[in-house]
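Note that one protein chain is taken out, while the other chains of the complex remain in position.
In order of appearance the chains are A, B and C, and numbering begins at 1 in each one.
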Amino acid sequence: MNVTVWNENRHEQLNPKVAEVYPEGIHGTIAKFLREKGYDVKTATLDEPEHGLTEQVLAETDVLIWWGHKAHDEVEDEIAEKVKERVLDGMGLIVLHSGHFSKPFTKLMGTDCDLKWREADEKERIWVTDPTHPITAGLGEYIELEQEEMYGEHFDIPAPDELIFISWFEGGEVFRSGATFKRGRGKVFYFRPGHETYPTYYNIEIQRVIKNGVDWAINRDTPEFTRGNVTPLENLSE
Amino acid sequence: MNVTVWNENRHEQLNPKVAEVYPEGIHGTIAKFLREKGYDVKTATLDEPEHGLTEQVLAETDVLIWWGHKAHDEVEDEIAEKVKERVLDGMGLIVLHSGHFSKPFTKLMGTDCDLKWREADEKERIWVTDPTHPITAGLGEYIELEQEEMYGEHFDIPAPDELIFISWFEGGEVFRSGATFKRGRGKVFYFRPGHETYPTYYNIEIQRVIKNGVDWAINRDTPEFTRGNVTPLENLSE
Amino acid sequence: MNVTVWNENRHEQLNPKVAEVYPEGIHGTIAKFLREKGYDVKTATLDEPEHGLTEQVLAETDVLIWWGHKAHDEVEDEIAEKVKERVLDGMGLIVLHSGHFSKPFTKLMGTDCDLKWREADEKERIWVTDPTHPITAGLGEYIELEQEEMYGEHFDIPAPDELIFISWFEGGEVFRSGATFKRGRGKVFYFRPGHETYPTYYNIEIQRVIKNGVDWAINRDTPEFTRGNVTPLENLSE
Partner (left out) sequence: MNVTVWNENRHEQLNPKVAEVYPEGIHGTIAKFLREKGYDVKTATLDEPEHGLTEQVLAETDVLIWWGHKAHDEVEDEIAEKVKERVLDGMGLIVLHSGHFSKPFTKLMGTDCDLKWREADEKERIWVTDPTHPITAGLGEYIELEQEEMYGEHFDIPAPDELIFISWFEGGEVFRSGATFKRGRGKVFYFRPGHETYPTYYNIEIQRVIKNGVDWAINRDTPEFTRGNVTPLENLSE
């Protein structure tokens, strides 16, 4: 299984605090724990040619993980469109945290994907609301993060196909933190946590969710369809 | 309640057969029966300035009905984007038949919205699958159309929030013919029937579905949200 | 429109604190504000013959509101079954608060409907998650209740058709507080607030939600279906 971890990789260059938390970049940290779990993992970043997402890379990727924040606008429309089309063609997509505003995600959702936010080192408690879902396998009833950025409702997404997690925040808000969406022949999982100044992606339960998300998002042998003008399968009456 | 019926209005100009079936245009026919049911109805067409969809028209429209087919590409991106934004802001949208490929619909869905089709004067039987839905009020268990264009699965849309109708076609296909989607603060209803060469929009049951759709899609007093950076509602721990 | 408000009406008789908050009973308070909004409202309680829910009462009820808590087991199975069948036949059902464990609700859900709870006079903030829904019309982005009983996830219900509200609780939990479910030709709305020792049903925003719920749950002219053995609508091949 081929996973590609895409990261904007700008905060890491510009903010020493972020570089300290993620010396290999957020992409490096995520790639590392996925490799340890046995996946074949590549990374790609904004400043590479074609943002590291050439047609070949996309074609060979089973599941793409996306982290972006301050430079969504610098992602070329053409590349964003290719990512979207590859999802519709069957590639899994896991969108993390501030990726809610990324071009591939907003194009696939059809909404603004806006929300409330606050950086105040506050506690987040992520409650499981769908215990049947393979993404929750091996978890307890909630995940607690001592310090995270707050994201609050209303989160302007379509009604998710499945609502897996709801977050409680110390400051009084709630958020639909884990949500799935089917698009074309591909699957999309949005997962909220992971502000760049906190060590969230080292948390083993967060890692478990991302690993489960990869397993869930992969789609092999999906049916292909005939489209356009077709002849009848049955005799039509005169 | 203000309804705007938008029609591409090209087939009517170019194909005498269509002009014969819809001498006032598809928009004229739909506007007429809605006016008779008591709505305040405007029409707008592709070849008007701004396609007849100025900011004022959109702002004053509670529900927009959309019929387009051969000239989707001629709809200006900027206008299509304004329609989408107005839906997200609360305007209802009813997309008819070949509008599945229209810019506002595909932008709101995030998928290709492709399908199978065939023009063979065949029978369509539209079965009700959601009797709780107000759009089905007053209907029997199915609507039968003696001659329609066939649309067949797989219809490349997101899983609908509600699946209201499924069509049976003589030639062996099925289709999800009535489907609803919430986007932002607005509601979208896709309804399949209405090929330009058949008198489908004179059928009183089809008219009833469209009228019910208008009543369902209108949204008044929808909550407005604060977004962006917010202060906490509760005291945060030190 | 005929609304019947059903209440167990036991806490009011046994607990002076509840009798003080609801001197006319919870049913009396709900009936009063609905009458003031123009509905034709009856009440029914556990200790009446047939719990006040005779076949005639059920047949004439468009929407039934249900509040029960300590005496769910005293509701006769036969009456609970009749309520369920009447919902499947098109009657709306609004289940409030501790009604989550009532026989009609658990029969219609097919799950245990269990949850966490705590009586600690804590704050509840009910966030709107579906602004397109008519049940949220006229609300702000949340409703705040200074003191309520806590209900926490995991709430063991089927995935709702629509998730309208999510509650935040001071003690660290979240809850899916407003959820809709279609069953047969009827609609069900579960709404969390309303512990018997707090004046929740005097809150005008809570009243607005219940009123909106009644308007949403009513279903007129729902299609009726032929079931069982049927002859073909088309000629079958030999």
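Simple rule for what comes next: a contact is a pair of C-beta atoms (placed from the backbone, for glycine too) under 8 Å apart; a residue touches a chain by one contact, two chains touch by 3 or more.
Everything numeric here is computed off the predicted structure, so don't read it as measured data.
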Contact residue for the chain not shown (choose from C:M109, C:V128 or C:I143) | C:M109
The listed residue (C:E122, C:E144 or C:E205) that touches the chain absent from the view is C:E122
For chain A, residues in touch with the removed chain = 125, 128, 130-132, 134, 136-141, 161-162, 170, 182, 184-187, 219-226, 233-234
So which bits of chain C touch the chain we can't see?
-> 84, 88, 107-112, 114-118, 120-123, 150, 152-154, 156, 158-159, 161, 170-173, 181-184, 223, 225-234, 236-237
Write the list of chain B residues that the hidden chain touches.
-> 125, 127-131, 141, 152-155, 159, 162-163, 166-169, 172-174, 176
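Quick note on the criterion: only the chains that are shown with their structure count from here on.
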Would you mind working out whether chain A and chain C touch using mostly the same residue numbers, over half shared, or mostly different ones?
-> same
Roughly how many whole angstrom separate the Cα centroids of chain B and chain C?
-> 33
Separation of mean Cα positions, chain C and chain A [Å, integer] = 36
Multi-chain contact residues (two or more partners), chain C = 125, 128, 130-131, 141, 162
